[in-house]
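With one protein chain held back, the other chains of the complex are shown just where they sit.
Chains here go by letter, A and B, matching the order in which they are written, and residues are numbered from 1 within each.
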Amino acid sequence: MLAEIGQLSLAIACMLSLLQTVYPLYGIYARNQSAVESAKILTNLQFVFVTIAFIVLCYLFIANDFTVVYVATNSNSALPWYYRLSAVWGAHEGSLLLWVFLLSLWSSAVAVMSKRLPVESIARVLAVLGLLSLGFYLFVLLTSNPFLRTLPYFPVDGRDLNPLLQDVGLIMHPPMLYMGYVGFSVAFAFAIAALMEGRLDSAWAKWSRPWTMAAWVFLTIGIALGSWWAYYELGWGGWWFWDPVENASFMPWIAGTALIHSLSVSEKRGVFKSWTVLLAISAFSLSLLGTFLVRSGILVSVHAFASDPARGLFILAFLIFVIGGSLLLYAVQASKVKSRGRFDLLSRESLLLINNILLIAALIVVLLGTLLPLVHKEIGLGSISIGEPFFNKMFSILIVPFALFLGVGPLVRWKRQKINELLKPLVLSLILSTVIAVLFIFQYSSKFTWMALLGVFLGFWILVTTCYELYLRATFRFTLLKGLSKLGNSHWAMSIGHAGFAVMIIGITMTQNFSIERDVKLAVGESIAFEHYDFHFDALENADGPNFTATAGVFTVLKDDKFVATMKAEKRIYTVQRMPMTEPAIDAGVTRDLYIAMGEVLPDGSWAVRIYYKPFIRWIWFGPLMMGFAGILMMLDRRYRVKKVSEELEGNV
Amino acid sequence: MPLSSFRYYLMPAFILLLCFISVGANSAIETFEFDNVEQEQVFHDLTKQLRCPKCQNQNISDSNAPLAKDLRNKTYELVKQGKSEQQVVDYMVARFGNFVRYDPPLTPATIFLWLGPLVFIFIGFYFLYGQLKRQNKQDDHLDSQESDRLEQILAGKTSVNKKTKQEKK
Partner (left out) sequence: MANTRKILTLSVPLVIFFSVCYFLFKGLYSDPRKLDSALIGQSVPQFTLQDIYDPQKQYDSSIFKGQKMLLNVWATWCPTCYAEHKFLNKLAGQGIYIVGMNYKDNRTKAIKWLTDLKDPYQISLFDENGMLGLDLGVYGAPETYLIDSKGIIQYRHVGDLNEKNWSETVLPIFNEME
């Protein structure tokens, strides 16, 4: 009965989204005020019904209702309740429901929190969001219904959640990632609404900026979580694999990063408006494209598609309609936009544009690297693979100008900047960051490579210029401390965000250049030594869990004969799916991780063991955390809250 | 051990894909002996840049599939014989095609991998140049107000002052 209620609410939500699209637009056309105002009510109603559907599905999982196909294939009664809950979005159907639920959540948030915006503008925005929801509701209902029953013959127990997903990191990762993907729909809707209206002004940039920032924060943290999860769960010690699925999340992120910067220029200076709109369309379009790529099986597994060709075709048709339609609207309407502001070659506007260009070049690298194998095969040139060596090469090249400009950018004024005023800070920063980089490498590594020096230098270059800029800004009118306390949230947001990026670059450089990997044969009682560390294999232990059996290898780690840690690396077999899993042991630290993964038992009773020494790998995730925090600070800036109304009124009068 | 069951052995880093996974994280760990450190390094580099053709998207170092194991052993054998990195890659490409290497070769189509971003950067800078040039034309008829402000900016730090005010607002 419950499943039917869920399905019914979903169908009602679908109808409401259709109304939400059509009725307000009709209202604008017919100058019917109540129809225009209905947008908010319809949006909130739609949210209520999809929430019912979502809660019902969650309940079905918690209650182990194996009469529902989706529950039976992705859960098991032996699963702890929190994994049963995360199993809701553990596979295609449920994750799509999560997607529409979040889309509706965002729409509703726009409806509730935009009281101060002109009612017609908000009606347009909500209508666009309604159209997107409609597409996804139809997709769920027609091709991927999570509420289908197994009746009359239902299984006694479920087939269990994929063991890879039985992990705490994975409870939060998908909702975060989806909040990011879906969140870009708001920026998209604002852009489309502005194009429809033919009014692309600074107000538009100002309205969509906090929304875009919110989505970007979620996406940043979502991707970082995913990378962290892959690192500790997959047992290969890697943190990024350039897999199409990862690329699918990375592309909207790059576009979003370019967008938040471009929006700030459009808001403050009124330039690059048509470029910003294109970025807003692209960020969400790339989210949609990513969805298509991973759900159609076009790049990854044709099996999923062969079983249901309707899915791939449906999303492709939706893609053509939404993206094609918006790009067409863009081509026609954006041509009317005139950019007014003026700026010099050496100005913050130019530097932001240059960084936008480099970001989009990076986006093109990822896009081509992901799609070209497909094209290559289709035009009859045979199958090729594009992976880590290619991407790493291209990104190591692109990061150099990007980081250099990033360091200079905040020091440069809007409109125009005299070059001789810049010389002193730049030369000082250059010297300082080179010295720090050299010292850093000699302190934390026994080896030296030029690539590492370059990477670490770029990181410190950003850090030093960021601090320098803060210092200059703070001491311009006050003493240092007073000046720092007077800086606005958005200024801190910029500095912390950039510093987070620098931290990430340093982490990546150190990990990529100085990681050590050892595959060794160890029996209980033996030990291996490298990089001042001694790994002593003490014992084997039984470590069974509720739905798996496991053996754990216990290691004692010493550094220069001093105790560091006891580490337990497990080898698990999940009983329902008969799947072996490596649960590595990780001793985390600020300057290095130690990582032990158990392989197979060898014929003589010893084990194949993989040991990693990963310097500064935590920085790779700490950086994005800083960036996420910076984004939140930015949203808390006063400009986007209290002052909004009055300024808007001033501007319009 | 059926090879065919490894058809969907793919790198499941992100959840969107998870409905397609059938085999999980079970890293391949083997202990090879080498003559010297350089050889070991060559071996490690090779196993990271050769793709397991049977698995979905994994290099032969990470994959536990039987075919990946065969390729690892072959790579080890060739490296032990003193073959260079390029020779081993060529050996694999001759048998499994370009699909086996993660670093794509230069073909009429793959040239766009490098050209695409480069062309975009050129177009971007051309656009920036055009924008600045158009402004310069207008700048020729700078009105008096505008040139006053220019003067001010050149003379002092007025623009910074104004900006801090704006932010405080």
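Note that a contact is a pair of C-beta atoms (placed from the backbone, for glycine too) under 8 Å apart; a residue touches a chain by one contact, two chains touch by 3 or more.
No experiment lies behind these values; they were computed from the predicted model shown.
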Chains in view touching the one left out: A, B
Among A:332, A:451, A:481 or A:601, the residue in touch with the chain that has been omitted: A:332
Option from A:142, A:316, A:588 or A:601 whose C-beta touches the chain left out: A:316
Of A:198, A:382, A:525 or A:546, the one touching the omitted chain in the full complex: A:382
Contacting the left-out chain in the complete assembly, out of A:22, A:374, A:438 or A:528: A:374
Residues of chain A (touch criterion as defined above) contacting the omitted chain: 274, 278, 282, 285, 292, 296, 298-302, 305, 309, 312-313, 316, 319-320, 323-324, 327-328, 330-332, 334-336, 371, 373-375, 377-378, 382-383
Interface residues of chain B (partner: the chain not displayed): 1-4, 7, 53-54, 56, 66-67, 70-71, 74, 93-99
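Methods note: only the chains that are shown with their structure count from here on.
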Chain B residues within the chain A interface of the complex: 7-8, 10-21, 23-32, 44, 48-49, 51, 56-57, 59, 61-62, 97-105, 107-110, 112-114, 116-118, 120-121, 124-125, 128, 131-132, 135, 138-139, 150, 153-154, 157, 159-160, 163-164, 167-169
Residues of chain A defined as touching chain B within the complex: 89-92, 95, 162-165, 170, 173-174, 177, 226-227, 229-230, 233-236, 238, 241, 243-246, 248-249, 290-291, 294-295, 297, 300-301, 303-304, 339, 342-345, 350, 353-354, 356-358, 360-362, 364-365, 368-369, 372, 375-376, 379, 381-390, 394, 398, 413-416, 418, 473, 476-477, 486, 488, 490-491, 517, 519-521, 574, 579-582, 597-600, 602, 608-610, 643
